[in-house]
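Showing chain A:
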Amino acid sequence: MPENTPYMVAAYIITAVILLAYALLLYRRTLKS
Partner candidate 1 sequence: MNLLKAGRWITALGLVLLAGVYVRALAFTPIERTQGVAQKIFYLHVPAAIWTETAMILVGLASVFFLFLKDPRLDRFAEASAEAGIVFGSIVLTTGPIWGKPIWGTWWTWDARLTLTLLLFLMYVGYLLLRGAVTDAGLRARYAAVLGICGACLVPFVHLSVIMFRTLHPQPIILKPGPPSLPAEMLVTFLLSFGVFTMLYVGFVMQRYALSLLREEARHA
Partner candidate 2 sequence: MVEILRHGWLLARKDLLVEFRSRTAILSAVVFTVLVLLVFNFGRDPTAVAAVDLAPSILWVTFTFAAVLALNRAFQLELENQALDGLLLAPVSRASIYLGKLVANLIFVAVVEGVGLPLFALFFNVAILPVLGPLLVVIALATVGFVAVGTLFSAMTARTRFAELLLPVLLLPFMLPPLIWAVFATAALLAGRPLSEATAWLRFLAAFDLVFVTLAFLLFPATVNE
């Protein structure tokens, strides 16, 4: 069903964003300490 694609894309993007954001957060927090 091609009309499902936007949902799938959104989910994949959000997951990547959350994981990257947390990884970045950890990286920056440990740089400072």
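Keep this in mind: a residue touches a chain if its C-beta (ideal position, glycine included) is under 8 Å from a C-beta of that chain, and two chains touch if they have at least 3 such contacts; residues count from 1.
A word on the picks: all candidates are chains of the complex that A comes from, given by their letters.
Everything quoted here is computed from the prediction, not taken from an experiment.
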Of all the listed options 1 or 2, chain A is touched in this complex by number 1
In the complex, chain A touches candidate 1 at residues 1-5, 7-8, 10-12, 14-16, 18-20, 22-23, 26-27, 29-30, 33
